[in-house]
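For this depiction, one protein chain was excluded, whereas all remaining protein chains were kept in their positions.
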Amino acid sequence: MNEIVPVVDMNNISIEFPGVKALDGVSLRLFQGEVHALMGENGAGKSTLIKALTGVYAIDGGTITVMGVQHSFSTPAEAQAARISTVYQEVNLCPNLSVEENILLGREPRRRGGIHWREVRRKAKDVLEQLQLGHIDPGSILSSHSIAIQQLVAIARSVQVDAKVLILDEPTSSLDSDEVQQLFTVIRTLRDRGVAILFVSHFLEQVYDISDRMTVLRNGKLVGEFMTRDLPRMGLISKMIGKEMDALAELEEAESRREPDRSERVPFVQAENLGRKGSVQDVTVAIHAGEILGLAGLLGSGRTETARLLFGADRADQGQLRIGGTARTLRTPRSAIDQGVAFSSENRKEEGLISDLSVRDNLVLAMQASKGWLRRVPGHTQDQLAEKFIRALDIRPANKDALIQNLSGGNQQKVLLARWLITNPKLLILDEPTRGIDIGAKTQIQKLISSLASDGMSIIFISAELEEVLRLSDHIAILKDRRMVADIPNDGVTMEDVMTIIAGSNA
Amino acid sequence: MSVLTRTPAPQGRTRISRLQGKARYAPTLATVGLFLAMFAAGAIMYPGFLSGQVFLNLLIDNTFLIVLAVGMTFVILTGGIDLSVGSVVALSMMIAAALLQAGWNPIAVIALVLLTGATFGLLMGLVIQVFEIQPFIVTLAGLFLARGLCYVISVDSITVTDPFFTAMAQARIPLTGNLFIAPGVVIALVVVAIAFYVLHQTRFGRTVYAIGGGESSALLMGLAVPRTKVLVYGISGLCSAIAGILFSFYSLSGYSLAATGLELDAIAAVVVGGTLLTGGYGYVLGSLAGVLILGIVQTFISYEGTLSSWWTRIVIGALLLAFILLQKLFSRKVKLT
């Protein structure tokens, strides 16, 4: 295998941003017909390496050779012309256009000088069906879909072309296991056709499932290139974090349950048949202080919509909601926050980050909003809080004045989590809080959630990763087709149990 | 000529995150519907309003504004803005008048004017793209520059006596009955049709929408973002030049103070037509309807006849507001159903 010329050969690549050396002499080789995993902690430089390859960032040092020819792409368009197809970490599509257009934008089939729209539809349908996404209407507007669907559309776009190299930067971070399997089927087909695939994920199972070989980065430096089958998981983890740490053991530890405090007989939040036309219906839940409620359900089953109702981001038009024993109508997030409810959205780019402000400003935003504009959180308090949470959550770079848009995806997620922790809410709704977070940080966050609950905070936990939901939650609400169909206590519930309920209920 | 007062403007942002399916067309449909409603209201209020010729006159009197709005639609769809259009119209008229006076062949004059307009736009686009300066500022400088060049050509008004231009000014194309239109109307409608085709049937047009939806995304998708961004300003410049020629047909003169504030009319027409200033949403047919709306407001005023100049302004402002509010209400309804 080694005699073969690599399809992509990145040699000794360096990239420096003001104040950060994001990549320092990193090399990467991709061969025909392999799935290559790029591994590393949050901020290790994975996305940067991908952007260097595809012409988004100019490199400060090193060479890039694609199919034997040395290249330095200066735009993504040039990389695409060299048949490199990429899905970037953040969904980069046009929300104002239809799904089919997003899939084929820039390469629409034409006839007699005009776009052949019927052919566009057909091709879009084809690729969607290939990904088992036949249920998505190709004519629907992209922004009407959830982040997960948008991510799938981005993937559909990338596999729609006849590429030599396919790059997927955390494509699975918001997908359910079924979608992941669909994606892997497609990846395997492409691999067998000889496509070189670069795959980034923080899910070790997926990496071991799909990859043949991996390159590990740490702090912008190359750790090494390994055959997947030769490198055990523990070895990989210690290579990524740079020390012998038993992250898996810690995972076990996080599992150890606390007993929720049900001494207060009135639940903190109690929803009865809460719903909203066109959004989600029949939400009936009760959450006590110190309890963790997990929301389970397939993609598009209404998990995020439920969260938005309980937070007042969308206004409910059916049912009742009691918070702290009193009936409430939540008109705006503000009114929910005043009751002690907090909500961290799954859509970090659009609904979380204030991109042009610093880490510190982003951290204190929710607290400041609660105090009102007149009572500014004093500068030194801001600094203290920022430093405290940067340390507590290990946010990197540990610089409170860095612009949040320059942080890596996982670190941005931690900042947003901290934004709400600072306000010390009574109910914290976490929509995909561990998306894009590396394995070390993930256990850390899971532990944090458990300990917050032990301290009496109620938590609603939403994750596409069902194992995670089962591990953490005290009880589990199951959604199907935008309707809540069950709320079961978590006494040893298994994934199969949940799937049975989903399959069985025809509510 | 100018429905609104002078002086240009940039963008604000209303987020429409979950515009769904047919709801995309809601603002544009609202515009068309409201235009019909206003026409009906006029018919009830004023005798003689309800005639085909009143409608056709709307087109005849606004040919140049239609063409301007078309160019502006391209720019605004990408999330940009072009404040220079009014001045470029004036400059085109000045160049045409001066060259015709010097005895040039009218066809050569028209060709040269169109070339100048397009080049002017392309240059602004290049500055915007290459140096990454905000379109508002670059085109504002373009506004000053083009207007300044008018003065440099001549401070006085130049009359056009060229037989071709005068023929175009007087020509009327009869339709059925007693109805007629001017040749300019045909040109303007052809421009609209071409724009519609380009925006919906070419990759270039789709890239225009994609840039409005998210410029960095469009770039990462490998679209020709820089080229498209430069070209839309070129198109707007070209449209301004065409509008300048149409205006010359209409007024048979060149004057440095002509078309002041026209850029605001064009922007207002585009926005009233349902296009979002932040880019990505809107239709060129909406812009056409927007021009007609502004035109009908003007017609109302002229039918009212007795208004003092200040009441005219107030009424125009009020009608504009009423219209925007109705559009808002209307498109919200459509979205729900």
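When the chains are written out, they are named A and B in that same order, and each has its own residue count from 1.
Here is the rule we go by: a residue touches a chain if its C-beta (ideal position, glycine included) is under 8 Å from a C-beta of that chain, and two chains touch if they have at least 3 such contacts.
The definition used in the following text is that contacts and distances are computed from a predicted model.
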Taking the list "TIGR01620 family protein", "ABC transporter permease", "Carbon-monoxide dehydrogenase large subunit" or "Biotin synthase", the UniProt entry for the undisplayed chain gives the protein name "ABC transporter permease"
When the whole complex is taken into account, which chains on show are touched by the absent chain? A, B
Residue of A:A369, A:L448, A:A486 or A:M499 in touch with the missing chain, whole complex considered: A:A369
Where the complex has a chain not shown, which of A:S345, A:T443, A:S458 or A:S473 is the residue touching it? A:S345
Of A:G106, A:P333, A:G409 or A:G440, the one touching the omitted chain in the full complex: A:P333
Hey, which of B:L77, B:A258 or B:V271 is the one touching the hidden chain? B:V271
Interface residues of chain A (partner: the chain not displayed): 17, 51, 55-58, 60, 74-75, 311, 313, 332-334, 337, 343, 345, 350-357, 361, 365-366, 368-377, 405, 419
What residue numbers in chain B mark contact with the hidden partner chain? 4-15, 17, 79-80, 127, 130-138, 140-145, 147-149, 151-152, 155, 214-216, 219-220, 264, 267-268, 271-272, 276-278, 308-314, 316-318, 320-321, 324-325, 328
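Throughout what follows, only the chains that are shown with their structure count from here on.
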Chain centres from averaged Cα atoms put chain A and chain B apart, in whole Å, by 44
Given the complex with chain A, which residues does chain B contribute to the contact? 17-21, 24, 197, 200-203, 206-207, 209-210, 212-214, 216-224, 280-281
List of chain A residues in touch with chain B within their complex: 56, 75-77, 79-81, 86, 88, 92-97, 101, 105-106, 108, 110, 113-115, 139-141, 143-144, 157, 350
